[in-house]
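Removed: one protein chain of the complex. Kept in place: all other protein chains.
When the chains are written out, they are named A and B in that same order, and each has its own residue count from 1.
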Amino acid sequence: MTAEHHGQHGHHELGWWRKYVFSTDHKVIGVQYAVTALFFLFFGFCLMMIMRWQLAYPGRPLPLIGGLFGEANMPGGIMLPEFYNSLGAMHGTIMVFLGVVPMVVGGFGNYVMPLQIGAPDMSFPKLNMVSYWVYFVGGVVMLTSFFVPGGAANSGWTSYAPLSVIATMGQTMWLLGMVFLITSSLLGSVNFIVTIIQLRAKGLTMFRLPFFVWAQFVTAFLLLLAFPPLEAAAVLQLMDRVAGTSFFIPAGLVVSGQVLPTDNLPQTGGGNPLLWQHLFWFLAHPEVYVLILPGMGIVTEVIANNTRKPVWGYRTMVYALVFLGFMSFIVWAHHMFITGMGTTLSAFFATTTMIISIPSVVILTALLITLHRASIRFTTPMLFALAFLPMFAVGGLTGLPLGLPAADIPLHDTYYVIAHFHYVVAPGTIFAIFAGIYYWFPKVTGRTFDPFLGKIHFWLSLVFINIVFAPMFWVGMAGVSRRLYDQTVYAHGLAVQPAVELSSWAAWLLGLAQIPFIINFFMSIRKGRTVSDNPWEGTTLEWVAPSPPPHGNFASVPVVYRGPYEYSVPGSAREFFPQNVVAEA
Amino acid sequence: MSAETLPYTVHPHPITGVYSGKLGTWLFLASEVMLFGALFSSYVLLRVSAAHWPGHDETHLSVPIGTFNTLVLIVSSVTMVMAWASLKMNEFAKARWYLAATVVLALVFLLVKLFFEYMPKWEHGHRPGFSSFFALYYTLTGLHALHIIGGIIVITYFLLPGSALWKKDPEYYTNRIECTGLYWHFVDLVWIFLFPVLYLM
Partner (left out) sequence: MKFAAVATVVLAGWCVWASPALGQQADAPSTVGVTITGDYGYGFPPDASEHGHEMDRLIVIVHWFMGVLFVGWGVFFAYCLVRFRRRPGHQAGYDMIKAKPSKYAELGVAVFEGVLLISFSMPAWTKAKSPPDPATAVNIRVVAEQFAWNFHYPGKDGKFGKTDPKHIDTAINAVGVDRSGEGKDDVISGELHVPVGEAVICQISSKDVIHSFGVPVLRVKQDAMPGMRIPVWFKAVKTGTYEVACAQLCGNNHYKMKALIVIEPRDQYDAWLEKKGAPPKEFEEE
């Protein structure tokens, strides 16, 4: 380590704008990301709660608030199909790109990772600030798209061409918003990788890193390398929409009875709709690992801490994580089995998909085995982290029938798929997010959440989220497609309508179940019980810093002498060893 | 936390052997490879599945102009390296000339592109929507041109307001010019691929 000092700047006090708005401190930026992402998660959830009315009671006016959406979207309080499709496309987009990833990477990654590696900040603090504000602008663009003529994008979060090319203005705004969000992500991922490589404290070798940091490391590579093709694809689709090119438009299209090219749609053809799908899924598959890996990282930290023992098979978990990251780049076309793919290509992607299930199983199993001979504390974060395990198991296992091409034929694009990925992201990652919020809130604020409200929040959420999504597996097996404004048009849809209605009620109750959390959150910031710097008796370096950590994080540069989970070391006087504690004599 | 007080911003890390900015630049370039790679892959896919692909007689892309522009960029890469080398040898004034030369050459590239290629084509009706070839041509060269503009902005910054850093911390300033150079060489390299693909094949 060189003679450059942390914590001693000799520079002047920053003004309010530089301190709280345009800060370059990773902790402030982390909180900015987290708060913005929480807003988007809530907003995206509200979009779905509105959709669920139409699903449960097709064609009926939405009581009380139906009039708020305007005649263009819900005349007489009855949702129009175009608005339903907008809500669906934006729910997916907002949850994935504006909610979950900014929370787990921008929020948790930014705040916790530099602390866990003993660094004073990220390698590129100004770039970090820029990343946040570019994300913010992207979010504003996405929200604004609801108010343009024609409404927000309504071609699914997948924006398949040619539908997305002939769609209304909202789709152009979606593409522009994506360009901002992807740029923000790319800048952030460079920062994360360089920081983890260059700024680890002395003695903190890669295999002494907390698993959370490894997860952020691999995730950053996925973001760095997988996002650019989608940025390219977004540019191509923008060109199709705005400059009349035909990247994704084949010749001879007939839209609304008119043969292209027309005045509105001047494309002459020569393009290929499959090109969009390949470019999109090349990102979007690694993207789903971006959604889950940081969550696994959070859950691992909470489990190690609340089992008072090292994580089982740490090295194995790390190798599995890296292998998973690598494999995630070569499975993408399992989303495209039904496009007319031949046997060779489908065999390749089905094989890689089967292979990629192994490292996921390894990580899940390692976390389960960690519980064996543990000493489990059922704190609020631990409840969420424990629930993550079976929920992720359901989500991961239900990917198997979808990854087998023959089984995928009847299940593709049905509610089975919706249930599968929601199990992974909703009671999966979002529970991991809650675990992380309850776990690290004391570090950020110096106070804890009220445990009673926390437990109410947990149990209600667990019960209702399962009632929302579990029936969807059966609805999907019954043949009901996704993205249907009214599934009762079909006999097989009408027959399972009670399950759809049940899911809607559970979703609304799930929404209500977040009220204890919201109350707890605002209350605890002001009046939560104050706690020490290390209330959970954790071993990783973030618990060495004060709560909240000052600018520069550590009073003196930490030096690391041991691994990340030295709990219950046999024959020692201490119940746990923080990483920076020298070995006992 | 100001960047100057973060470790390994200026001096290389003992194990990795690089200072953070250089590692960051390489990673950024890796993502740029994926970006242009996706566009080149799209070119391959569209060309292979096309019933007809315009030859030279139809595209009217001028090989002499393209060659000239290629040479302009290659020379600008050389001037960029010379700028960095001058800084390493503590010759700030010389470096400034080389940086300025790089900007001038980049502007020449863009102006040749605009006046001798884009505008005549546009007037001739060869616009992006005309065919798959032109859609790709404008998108690929346009995105590349945007990267050149980005580079011009950065180099101009270091020539003018950013040059104050040379007095405060010459090694740091030199590193930043090195990273800019890496980016610039990459932009040049993309053109080395674009030129044969679009003009010669």
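Operating definition for what follows: a contact is a pair of C-beta atoms (placed from the backbone, for glycine too) under 8 Å apart; a residue touches a chain by one contact, two chains touch by 3 or more.
Values in this document were obtained by computation on a predicted structure and should not be read as measured data.
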Chains in view touching the one left out: A
Per the touch definition above, residue among A:Trp133, A:Tyr160 or A:Phe329 touching the missing chain: A:Tyr160
Residue touching the undisplayed chain, where the options are A:Ser328, A:Asn520 or A:Asn534: A:Asn520
Residue of A:Asn264, A:Thr339 or A:Ser532 in touch with the missing chain, whole complex considered: A:Thr339
Touch with the omitted chain, as defined above, among A:Leu400, A:Ile525 or A:Ala555: A:Leu400
Interface with the unshown chain - residue positions in chain A: 57-60, 80-82, 85, 154-156, 160-163, 166, 250-257, 259, 269, 272-274, 307-310, 312-313, 338-340, 342-343, 346-347, 350-351, 354, 357-358, 361-362, 364-365, 368-369, 371-378, 386, 389-390, 393-394, 397-398, 400-401, 404-407, 409-414, 450, 452-453, 456, 460, 471, 474-475, 477-479, 481, 483-499, 501, 505, 508-509, 512-513, 515-516, 519-520, 523, 567-570
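FYI, only the chains that are shown with their structure count from here on.
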Geometric centre distance via CA averages, chain B-chain A, whole Å: 34
Residues of chain B that touch chain A when the two form their complex: 1-9, 11, 13, 16, 20-21, 23-24, 27-28, 30-32, 34-39, 42, 45-46, 49-50, 127-132, 135, 138-139, 143
Residue ranges of chain A touching chain B (in the complex, touch as defined): 1-2, 4-6, 9, 11, 24-25, 120-121, 123-126, 186, 189-191, 193-194, 197-199, 224-229, 231-233, 235-236, 239, 243-247, 266-268, 270-272, 275, 278-279, 282, 551-552
